[in-house]
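Omission of a single protein chain aside, the complex is shown with its protein chains in their original locations.
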Amino acid sequence: MIWVDTLVQGILLGGLYALFAAGLSLVFGIMRLVNLAHGDLIVFAAYLVLMGVTLLGLSPWTAALVAMPLMFGLGWLLQTAVLNRVLGKDILPPLLVTFGLSVALQNGLLEAFSADSRRIPAGALEGASLDLGLVTVGVMPLLTFASAVLAIVALNGLFYHTPLGRAFRATSDDAVTAGLMGIEPKRIFAMATGIAMVVVTIAALYLGMRSNFDPAIGPARLIYAFEAVIIGGLGSLWGTLAGGVIIGVAQTFGAAVNPEWQILAGHIAFLIVMLLKPRGLFPRAVD
Amino acid sequence: MILRLENVSKSFGALKVTDAVTISVPRGEALGIIGPNGAGKSTLFNLITGNLLANAGRIEFLGRDVTRVPAMERVRMGVGRSFQIPQPFEGLTVFENLLTAAAFGRGGREADMVDACAQILEETELLKKANVVAGSLSLLDRKRLELARALATGPELLLLDEIAGGLTEGECKALVATIRGIHARGTTIIWIEHVLHALTSVVERLLVLDFGRVIGIGAPDEIMASKAVREIYLGLEV
Amino acid sequence: MYRSTTRTRAGAATAIVVLALAVAGLALPAVASRSVIQDLFFILTMLTLAQIWNLLAGYGGLVSVGQQAFVGLGAYAMFAGVILLGWNPVWAILLGGLAALVLAVPTAYFAFRLQGAYFAIGTWVIAEVTRLLIAQWKALGGGTGTSLPREATSNILGTDLIRALFSVREAAARDILAYWLALVLVVAVTGGIYWLLRSRLGLALSAVRDNVEAARSVGVDARRLKWAVFLIAAAATGLTGALIFLQTARISPDAAFAVTDWTAYVIFIVVIGGIGTIEGPIVGVLVFFVLRSALADYGSWYLMTLGLIAIAVMLFAPKGLWGLISARSGLHLFPVRRRLVGPKIEGGI
Amino acid sequence: MLQTHGLTASYGQFRALFGVDIAVGEGECVAIIGANGAGKSTLMRSITGVIRNEPGMVLHRGEPIGALSSAEVMKRGIAMVPEGRRLFPSLTVEENLLIGGQVRKAQGPWNLEAIYDLFPILRERRKNPGTALSGGQQQMVAIGRALMSNPELLLCDEISLGLAPVVIRDIYAALPKIRAGGAAVVVVEQDIGKALAVADRVYCMMEGRVTLAAQAAAVSRQDIHAAYFGEAA
Partner (left out) sequence: GVGLAAPAIAQGAKIKLGYVSPQTGPLAGFAESDAYNIKAFLESEAGKNFDVIVKDSQSNPNRAAEVAKSLIVDDEIDLMLVGSTPENTNPVATTCEAEGMPVISTTAPWQPWFIGQQGNPGDPSSWKPFDFAFHYFWGLEDIIAVYTSMWKQLDTNGKVGGLFPNDADGNAWGDPKNGLKPGLEAAGFSLTDPGRYQNLSDDFTAQVNAFKAANAEIVTGVVIPPDFTTFWNQARQQGFRPKAVTVAKAILFPQSVETLGDAGNNLSSEVWWSASHPFKSSLTGQSSAELAADFTAKTGRPWTQPIGFSHSLFEVAANVMGRVSDPSDAEAIAAAIAATDMTTVVGKVAWNGAGVPPFAAKNVCKTPLVGGQWRKKADGGFDLVIVENATAPEIPTAGKMEALA
């Protein structure tokens, strides 16, 4: 009984991690960009949504809808103005630039919003629960998980069934040859980062409704997101969901043994997967 | 026999690039390999040097089974090679390129290698450029450096992959003389080359490769006379 | 008839200057204030970490973002030596290096299976795991952390001598000792790296960096080389970590395993200064220190500026400040190029 | 239609082309031959913008395009079949074809059906990942992919490399049909016989320079050998 509950809650937690990771997975898969500022961008988006709620009086959902195009633009700008210029074989320049961005963003948010922890109010939804007989689950975690699945289905559809997705995959395989097809890799990258930022906004919405956030909490979530992406295998969106679930379930089971083991268990699951399959569970043919 | 290949095969996915190749090379021989582009010549070299591992078959060097021995160990055993597309250490000077090869290929103190390196540089006409960064060399000098670096490892078996391609007649003659000199000192040589007259003026036997298979091996005259070879190789209807 | 040399005029001048600086550095506590000594301690330890990371990433191609694992474990091992084993802190520092070395073995075994970005993140996760495990070590305070006991800090080897020598208070004597150790460490690490680069391993490192396949084909064992570099770097990082926390006298998992302090800033230093050169980290640490002194009172603005500077350097001077300088002037303070000297050779560097 | 003027190109400090001048006329078929490393592929990459140059080094209908990105060059109707085929492994055969005509959709004879008619085997394999095909079939996909944009100039870099003679025959058999569609074609080849058979004119390159420029019909084997190997055969 407790074990079933632990499993279910772990899977739902995995949905949250997958949501954090989905945007990262897209960007990492398409341009091998290790975006260390991803966590901080989620926090930034959460503040954006919060401002929509508090300043414009919107509901969190509408506020997120309003924030999405803004975040898309930000992603586009970030990619064209900065990241495109450091992408290359060497992973260090993008690593460093995004780290610089992470530090700058965190402290910029601190200046703008202070260190107070904030919350996107979700009213009755916060504590709402659903009794499924064997287990009682929260509506919010269910929504989170559903959104993660939805985001991944949507990204997958985009990725595999649209001309844009074709261009994404082609550019990711071989940017030079994609150029010969008339595709501007840099525009494709900007588009990908923009879309990733839309997913980031969804992640931010749930991050902010589910718990408190403050300018400093980005990096702590980033590492789980990376683990989820890598466990899943480069470029595999369903793999990212699987990765998130593996970490989530490992965490809840670790915690059930002893809360001391909660976070450790997630990391150890990652290490084990990497030892067995250094390229992740669902690696692509080429990378 | 310094080198023996027995039914060696290699595939990349579905593509069989080396197909049950069997060759024996006696010590001191100079063997030429020809074949059209993509025939698997360079791949064969990679299998002999250990840069690639064979899917099947057995490779013996100096009587020892080296099929699964990694590349750097085979170098130390005496397999030296040049790359078809020159792969210099671009950040190092010509001299440092050689020094690296000498220090690690032979295993020894750097200081003891200096004279040997200088001698090789002289032989390959690179002495003047000893202190030039390899990244800025011309194609010709890169090819020379490939040869020089391979020599610096102190090989008993020297594998040369298209080092004469693109040279002028004079340069080619000098190169041939150099390789003859190396051969004369007792080094076994296997040489892949499209420039046939250069090749045939050095080698004692010629091997023809097509689609990863040996389709002919023997004295250069015989091989060159065979109509099939000329057709396959030059693509010219004779 | 031929010989190989790395000697240049700039190199010789550097050697003399460095020697003079080291001697002056040793004698400095006689005249300098404590605050200068402490600033220098900070500069020297950060420089040590930067040189080590530069060896890893700049020469070895191993972009680790998990160096805080070795700083933290080294520091904790030192504390364990002092608190649990009753060792003198100076000897316990060596224990720190040893512990980091031991941790490096499984870390390398795991991380070397991963490539590029995976390697970077793998090392980060290992550092997190190490932090979480150390946070369970109740005898050293668990997540709370712990402090060096008074009787240990007041009995550090050599402080009595220093007190007598400079007639200073105990705390100042401890600073001086830590400073001297940091000086020795930075000279040893920088000198060691310089020596390494001038040895045949240096050639091998460059060869592997330029072209792994070709390096293997001339007999360079790239894998062994990576192991060697990683283990050396881990041990040296552990020593530095132990020394840093000897001076702080207090430790907690969050402080000892801080990715920002021990890896991110170090990466900033190396990259701003110029990766892949010995001069780069030296320039970088000076820039970092000046920025920190000038802006530290502005809190978040300081960190924001630091982040933006890192971005700007990457965009506009990817080889760092020293890269700019040496491209303009052709200057190499620590020459590692071997030149062949003899008849019929032209050019030369 | 297309001209290069004193085209130079380098990889880092290494210079691969030294002032190359070639020209391709409307609907013409030009062969470029030369030994390994002569710079043929580098020339192709320079024309298509993979390697960027001074604007005036490459002229398309009189306009300088040397500094344009490969995507911009492609949109002007210059498509390339790159050396080594370079199919996108994550795309199926059909997707590989589709992406060729995704950005530039010019009027012309080529569409999915026309390509399948040209290379019927591809229709059967259209759901397979591009890289699961044999080398020859991959080459067909690469050619089809380039045709999908209905280019006015098609550059083919070593399309017979590593293929069996029968397959090479099939692929070369497609060239006249492509020309009939109105496109000018440049073939880069080491297989001199094949090249001469299809081309109107031929350039021979050596060490980054053009060493021979002639009408295909008029050129003698001697000339080629001299230009190819740098000496009399």
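First chain written, first letter: the chains are A, B, C and D, and each begins at residue 1.
The rule is simple: contacts are C-beta pairs under 8 Å (C-beta built on N, C-alpha and C of every residue); 3 or more make two chains touch, one makes a residue touch a chain.
Given the structure is predicted, the values throughout are model-derived calculations rather than measurements.
Within the full complex, the chain left out of the display contacts the shown chains A, C.
Among C:Arg169, C:Arg224 or C:Lys344, the one in contact with the hidden chain is C:Arg169. The missing chain, though absent from the display, is touched by one residue of A:Ala18, A:Met68, A:Leu95 or A:Ala256; that residue is A:Ala256. The omitted chain makes contact with just one of the residues C:Val90, C:Ala135, C:Leu177 or C:Ala310: C:Ala135.
Across the entire complex, the residue among A:Ala112, A:Ala128 or A:Leu150 in touch with the chain not shown is A:Ala128.
Which of A:Arg85, A:Arg119, A:Arg187 or A:Arg279 touches the hidden chain is settled by the complete complex: it is A:Arg119. Mapped onto chain A, the interface with the missing chain covers residues 2, 5-6, 9-10, 13, 16-17, 107, 110, 114-119, 121, 123, 126-129, 131, 136-141, 210-214, 216-217, 220, 224, 248, 251-252, 255-256, 258-260, 262-263. Within the entire complex, the positions of chain C that touch the omitted partner chain are 33-35, 38, 82-84, 132, 135-136, 138-153, 169-171, 174, 248-250, 252, 254-255, 258, 261, 297, 299-300.
Note that in this section only the chains that are shown with their structure count from here on.
Number of steps on the shortest path from chain B to chain D, with steps defined by chain touch: 1.
Within the contact network of the assembly, the step distance from chain C to chain D comes to 2. Measuring from the averaged C-alpha position of chain A to that of chain B gives a distance of 51 Å. As a whole-number value, the distance joining the C-alpha centres of chain A and chain C reads 34 Å.
Spacing of chain A relative to chain D, judged by their CA centroids, is 42 angstrom. If the chains shown are joined wherever they touch, the resulting network closes on itself as one ring, and no chain has more or fewer than two partners.
Interface residues of chain D facing chain B in the complex, by the touch rule stated above, are 12-16, 35-38, 131-132, 134-135, 158, 161-164, 190-194, 206-208, 221, 229-231.
The residues of chain D lying in touch with chain A in their complex are 48-50, 69-71, 74-75, 79-80, 82, 86, 88-91, 95, 98-100, 102-104, 129, 131, 145-146, 149. On chain C, the positions that touch chain B within their shared complex are 1-4, 199-200, 203-204, 206-207, 209-211, 213-222, 337-340, 342, 344-349.
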